[in-house]
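Dropping a structure here in structure tokens format, bear with me for questions.
All protein chains of the complex are present and in place, except for one that has been dropped.
Chain lettering (A, B and C) follows the sequence in which the chains are written, and residue indices restart at 1 in each chain.
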Amino acid sequence: MSNFAYISVAILLTLGIYGMVLKKNLVKKLIGMTILQVAVIMFFIASAVKGGATVPVLDERLGIPNPIHYISPLQHCLMLTAIVVGVATSGVAFALAILIYRRFKTLDEGILLQRMGEK
Amino acid sequence: MWPLSIKRPGGVPIKVIIAFFLLIFCGLLIYVSATLPLRGDSLAPMHRDQSAVGSPGASAYYIRNAFRDTATPNMVTAILADYRGYDTLGEETVILTAGLICYLLLRKKER
Amino acid sequence: MRRFRRNIIILMVSKMVAPYIMLFAFYVIFHGHLSPGGGFQGGTLLSAAILLMRLTAGIKLGERQFKRILGTPLGSLGVLIYFGVGFLALLWGGEFLNYAYLPFGLTPEKLRYLGILLVEIGVGIAVAAILVSIYDDLLEHNNE
Partner (left out) sequence: MISHNSPALIPLISLGSAIALPLIAFKKKALAHPFTLLVSFTMVILSFYNIARVWQGERITYHFGGWLPPVGIEYLLDPLSAFIACVINTVAFFVLIHAGGILEREVPHRTVPYCALILLFLCGANGIIITGDVFNLYVFLEIFSLAGYGLIAVGERAAVVASFRYLILGTLGASFYLLGVGFLYIVTGSLNMADLKRIIAVIPVNPALIAALALMVTGMALKMALFPLHGWLPDAYTYAPSTTSALIAPIGTKVAAYVLIRLLFFVFGIKITVDTIPLLDVIGYMAAAGVLYGSLLAIAQKEMKRMLAYSSVAQIGYIGIGLSLANPMGYIGAVLHILNHAFMKGALFLVAGNLRNGSGHSEIPRFDARLRKKYPGGMAAFSVAALSMIGIPPMAGFFSKWYLSLGAVEKSNWVMLAVILISSLLNAVYFIRIWERVYLIKGNEENDDTLLQEKEPLILLVPTLILSFSLILLGLGNSFLVTKIIARIIPPGM
């Protein structure tokens, strides 16, 4: 297997940052943020692969556990943690977006900046 | 960050400049990922039994010893809740924090 | 904002489906040792079952299943189970989260097995309760 998977991760990552930095709608920014987080998760998961290996659940047919038979379990574990962190961050972000909409009646950052200036 | 995405009269739109930098960033990432050890190579540094200085490689250690240490066939669960259990406690705390923030910001005031 | 209207077909279908989602959630939590799964995955499924009832039956009926005010304390309780298991090991002379020191009189690997199970239950409770509570808080404004 070659490193082409990482290229798609890089493109996904760039798309995410593009959405976060350049989109004007706050919800679109959040979509960009989620894409970014997913790209990082994909990166880790893609790196865990081993050629000809199976999932990291012990299989008795394979005998004494040997690292060449199982893909690396550490990245999966780390990414479970990262997924939960991502869920929590989006939850907080949506709470903030809802509050912003209630207070300023808009989610477009140009109008938002104007209304913040007006008070 | 925000002033960047506001239209400025005259000159090159700042959006184009940022997009240009992002393309460079993407190119650099692709270049770097091409120099990484090949995917699927079970002899890559992260899959080895020993690191470059002889300390045990974590991933191989888990695969070899998870069942012996914890009697749990699913290695991911064994790592998640035992070997790196403190990370998982942190993760639960993160989600509790998110719950508390939503409580703090959105719940109606109690009378 | 569109008003909530109860639809009998959706209500009946989700009423039939929700218990099985919940059952599957418990399966995922308790079977995490043997197959892919565990506390977080099971917890999200559990919260999905509760949220399905909230979405289809409305918050009034949904609250008879799971009280809104219980979300945060139950979430705290779940994390506290996790923390408590770790702290028990610390009190009994091991390091924090060193399940081999839990005072249940088994062999170390069985104790670790048990410790993982207890911890996963805590994670499941915490995740389910907090996801429901986040959902409730996000919708707070609409059901005045």
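The criterion applied here is as follows: a contact is a pair of C-beta atoms (placed from the backbone, for glycine too) under 8 Å apart; a residue touches a chain by one contact, two chains touch by 3 or more.
What you see is a predicted model; the values in this text were computed from it and never measured.
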| item | value |
| --- | --- |
| Missing chain: touched chains present in the view | A, B, C |
| Positions on chain A contacted by the hidden chain, ascending | 13, 17, 20, 26, 29, 33, 36-37, 40, 43-44, 47, 74-75, 78, 81-82, 85, 88-89, 92-93, 96-97, 99-100, 103-104, 112, 116, 119 |
| Contacts of chain C with the absent chain, listed as residue ranges | 72-73, 76-77, 79-80, 83, 87, 90-91, 93-100 |
| Absent chain, residues of chain B that touch it | 1-3, 28-29, 31-33, 35-37, 44-48, 51-53, 55-59, 61-62, 82-87, 89-91, 93-94, 96-98, 100-101, 103-105, 109-110 |
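Throughout what follows, only the chains that are shown with their structure count from here on.
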| item | value |
| --- | --- |
| Mean-CA-position distance for chain C and chain B (Å) | 24 |
| For chain A paired with chain B, centre-to-centre distance based on mean C-alpha positions, whole Å | 8 |
| Residues of chain C whose C-beta touches two or more other chains | 34-36, 38, 40, 127, 131, 134, 137-138, 141 |
| Numbers and ranges of chain B residues touching at least 2 other chains | 73-74, 76, 80, 88, 91-92, 95, 98-99, 102, 105-106 |
| Footprint of chain A on chain B - complex, ascending | 1-2, 4-6, 15, 18-19, 22-23, 25-26, 29-30, 33-34, 36, 38-42, 46-47, 49, 58-60, 62-64, 66-67, 73-76, 79-80, 84, 87-88, 90-92, 94-95, 97-99, 101-102, 105-106 |
| In the complex, chain C residues that touch chain B | 32-40, 71-72, 75-76, 78-79, 82-83, 86, 96-97, 99, 109-110, 112-113, 115-116, 119-120, 122-123, 126-127, 129-131, 133-134, 137-138, 140-141 |
| Chain A to chain C touching residues, read off their complex | 55, 57, 80, 83-84, 87, 91, 94-95, 98, 102 |
